[in-house]
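Note that one protein chain is taken out, while the other chains of the complex remain in position.
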Amino acid sequence: MSVKISKYPGVGLKEEDIKGKKVLTTVWPCNLKYSWSAGVAVGRFLTELKNGKIIGRVCKKCGRILIPPRMYCEWCWKPTDEWVYVKDTGTINTYAITHLATDGVTRLKEPMPIAVIQLDVPAKLPRFFAGFLHYLGEVKPEDVKFGMKVKAVWKPPEERIGSITDIKYFKPV
Amino acid sequence: MEGKIGLERKIAVVGVGWSGFKPFTTEEYRELIFEAAVKAYEDAGGINPRKDVDGFIGVAEDLWEGISIADEYYPDQVGAVFKPENSVSADGIVGFISACMMIQSGVWDTAVVEAHSKISEVLSVNDLLLFALDPVFNRPLWNVDPKTKKPVGGHPYMFAGLEMNRYLAETGTTVEQCAKVVVKNYRNALKNPFAAYGSNLTVEDVICSKVVSHPLKELDASKFADGCVVVVLAGEEVAKKYTDTPIWVKGYGFCSETSWLECHDWGDSVYTRISGEMAYKMAGIKNPRKEVNFAEVDDTFSYKELQNLEALKIFGRGEAGKFVEENLTAIDGDFPVNPSGGSLGQGNLFCANGLQKILGVVLQLRNEAGKFQVSKAEVGLAQAWRGIPTTSGAVTILGR
Amino acid sequence: MHFPIKRRVAVVGAGMTLYRRRLQETTKEMVFHAVKMALDSAGLTIKDVDAVVGGSAPDLFDGIHMKGENVITEAGGALKPYLRNFTGGTTGVSQQINAWSIVASGLADVCISVSWEKMSPCHPHPQYAFWTIFDRIIERPLGVNLVWIFALEMNRYMHKHNIKKEDIALVAVKNKANALDHPCAQLPAKITVEDVLNSPVMCWPVQRLDISPPSDGASAVIFASEDVAKKITDTPVWVIGVGRCEDTTYWMNRDLYFPYYAYYAGQQAYSMAHIYNPRKEIDVFEIYDPFDYKELHHMEGLRLCGKGEAPKLTREGVTQRDGDMPVNPSGGLMGVGNPIAAGGGMKVCEIFWQLRKEAGKRQVKKDVTVGLAHAWGELMQGSSVLIMKV
Partner (left out) sequence: MSLDKISNPEAIKHWTDVIPPEYVYTVGVAGERFFREIKENGRIMGTKCSKCGCIYLPPRIYCEKCFDYIDEWVDVGLKGRVYAYTVTYLDVDGSPLDKPIIFAIIKFDGVYGGLIHRLGEVEPEKVCVGMVVEAVFKDKAERKGSINDIKYFKPSD
């Protein structure tokens, strides 16, 4: 706001004005379909998830293991060098307890713990580690702790489709 | 803008790299970008982006990727982590110009521009084109089937049909002349090893192809391709460090016409005319037909090539069709247009079309175009349009 | 960054609409309101304008593909060079870098930079659009929600420095109270720390009053070259530093407790502005605060205090409007509203008004000559910084 300006434009509306059709509206249910290439790195990652394994890529220059895998090391800016399987265990780097569903309005019946899992992989650069976001299970939300050791719980092989959700959740060990 | 445009600081293209240009690629798009970036950096004398590049410009449009905030997925594969970086949602040439302006304002010496297309991933391109329309006055002309959630009510290429109809009516250009553009560009593509759609067609093939939206036929519209182009730019003082064959940016311009399709000049390419005037002025070009040797102009639809050539004042209004018929715009003609095959021959790369044009011009100016090399390549022009239903375009003029 | 910058660039006008959960105006009309006000405040007409930069975040809010093309005429860009900058949440400030470079390079003398966001068309809730910012294959199938990643970051930050929620809530209390004096504010309120701690949990540790609201709104500023600026105003506000930086896409591979992206963006801007001690040399700050902890997080990243020390400064009242280092005197996104790109744009407007001493009831107590606007966004990975001086 500037003292030189006395009036600011805009007509605020309430949800009832739109739902109750007090103002005219147009609607468009967008339903855009995509089929994204998983590519070399993530394609292999998904294949291995289906096999019940977690795979990463190694950059020999900085020594990091990149998970989720990618074909280039952003830090050294060179192609990564080889594939490596890692254990499906790790620690909780950070966590949160969600009460909200994906759409941002629906509230979950049961709050669900989620966490960034730092996989048990030697860290070569400070502040970088290998891991990903996933659910936590078989643990009460209030019992989740930083640094807690966790292990992946996999879906039975016949239910796996090559997706991040082939891991049901991580549970404390 | 009297007297305001000045390229005080000379800028050179010192490296170009590309990947894809195929109807379908198996890599993830970031892997595709990495591949193009490796080539571009090698082309620029083997620079290391982590050390030698001051800034990066990304070009992306969210829904062509299926990602909101496409910029998030930009830094890693070009080497931009923790480096100055910016993104524009515009044509590749506008991204190129943004980088030029950053260099000319003095903050960067070396810049990288990247644009890509992974259009094969978008299963509902036409729905998306409708999604770009004004939601109040234009889009409701289409209905959405409540069950399938699919819009119905006419192919969105009808906007190209309208434009073509008006252009033909205003200039007296014929559909045969438009078809000739298609024939020429597909043939040029046969000479271009990285063109996706090289083909030997006849004018009859084009005219007898299926009508999409009269007067627009199926073959008048370019087909899609995946691909990525990365360009490395450098200020004069550093350019020579990287390459012996710097290609100088002589002028640039970009322009948008209107956000109201109802007010758009459907017969003329006004945005191209204004961007062209801007670029010519900056480059000190008075007679483009004589002072520019060849051009890569937008040809996502056949008539666009003619319309754009006229807007760029390379040919008089209504004359482009005639000159194309006389083979003046062939590779060995007096004024080659789209010797690379253009978007028709190489495939429509959407946001990356502009950089694809720049790539074509740079290869010619360096005499590296092989079989599609034009005989005289001192000054070349690249122009691009953002596609239906937009009214934005950009031009850049490059020279040896 | 070696070449001397030749042309000085000033901000000469600013304008904004009301920020509301739902505005009746279409995107086009909103943008016109903001641009018109900015032009009027600068005493310029559309004929004086050489180029236009638009800035707006995801197309899925407005519900228009290539939405930059949807406001060309309204932004004043008809038949002119026009481009849309888009870097997610940082757009509101990163677009100013584009606009600045258009003038600094000599291409234009006057450039409009307008940011807008109309989030209300997206149903069932604008939050839903945020699902699409996540990795298409590795994250989206988990049903990710935007609040998740902030909760994860906030928790890590709190854990690392042993910070209490009570301290973080003070930011929400301060900003919402500051917004009481902002005529455009969407959620100004007098609240207490208890109100924040008792508000519904969204994703622990984030509660409702920790979050800024989704909004509709637009804001605009005008950039001018030195010649023009000196002609039309006695108090041009000079742009003296710009910076922008992005960290890796893989946020789940980084320790989230410290915002290195803000650190590097800040460093770029400080070095351009020849600022060595930002805490002492900059007088007023508008720091991106979509969540209350983010203000603290970014204060540390921008080197205004040591790691983990920001809560202490807040508790001591240093960041209040009458404090030694006022942060978000406007009310920030927490109070004024968060129409993503326009949220950043509002921060630039506020610094402009503060430096011109036009902020009325919101004017900070200390004398101000240098101000900083900061925006942050994307997958918790990018920052842009703009430093201005009167």
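Residue numbering begins at 1 within each chain, and the chains themselves are lettered A, B and C in the order written.
By definition in this document, a contact is a pair of C-beta atoms (placed from the backbone, for glycine too) under 8 Å apart; a residue touches a chain by one contact, two chains touch by 3 or more.
In this text the structure is predicted, and so the values were computed from the model without any measurement.
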item: Left-out chain, listing which of the shown chains it touches; value: A, B, C
item: Option touching the unshown chain, where C:8, C:123, C:279 or C:357 are the choices; value: C:123
item: Given A:38, A:54 or A:67, the one touching the chain that is not displayed; value: A:38
item: Positions on subunit C where the hidden chain makes contact; value: 22-26, 28-29, 32, 35-36, 39, 45-46, 60, 63, 73-74, 76, 78, 120-124, 128-129, 132, 136-137, 140
item: Hidden partner chain, residues of subunit B it touches; value: 26-27, 31, 34-35, 38, 63, 66, 123, 126-127, 130, 135-138, 140-142, 150-158, 161-166, 169, 210-216, 260-263, 266-267
item: Positions on subunit A contacted by the hidden chain, ascending; value: 11, 13, 18, 23-40, 42-44, 46-47, 71-72, 79-80, 162-163
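Note that only the chains that are shown with their structure count from here on.
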item: Chain whose Cα centroid lies at the greatest distance from that of subunit A; value: B
item: B-C against A-B, pair bridged by the larger set of C-beta contacts; value: B-C
item: Approximate Å spacing (C-alpha centroids) for the pair subunit A, subunit C; value: 26
item: Cα-centroid distance, subunit B relative to subunit C, in whole angstrom; value: 33
item: Multi-partner residues of subunit A (each touching 2 or more other chains); value: 28, 30, 34, 36, 38, 42, 70, 74
item: Residue numbers of subunit C (touch at least two other chains); value: 63, 130, 136, 248, 250, 260
item: Touch list for subunit C against partner subunit B, complex; value: 1-7, 26, 28, 50, 57-60, 63-66, 68-74, 77-89, 94, 97-98, 100-102, 104-109, 121, 129-130, 132-133, 136, 242-250, 260-261, 264, 268, 272, 377-379, 381-382
item: Residue ranges of subunit B in contact with subunit C within the complex; value: 1, 4-6, 8-9, 54, 60-63, 66-76, 80-90, 94, 98, 100-102, 104-109, 128-129, 131-136, 235, 253-260, 263, 270-271, 274-275, 278, 386, 390-392
item: For the subunit B and subunit A complex, residues of the former touching the latter; value: 25-31, 34, 48-50, 63, 66, 75-77, 79, 81, 118, 120-124, 127-128, 131, 135-136, 139-140, 144, 146, 149-150
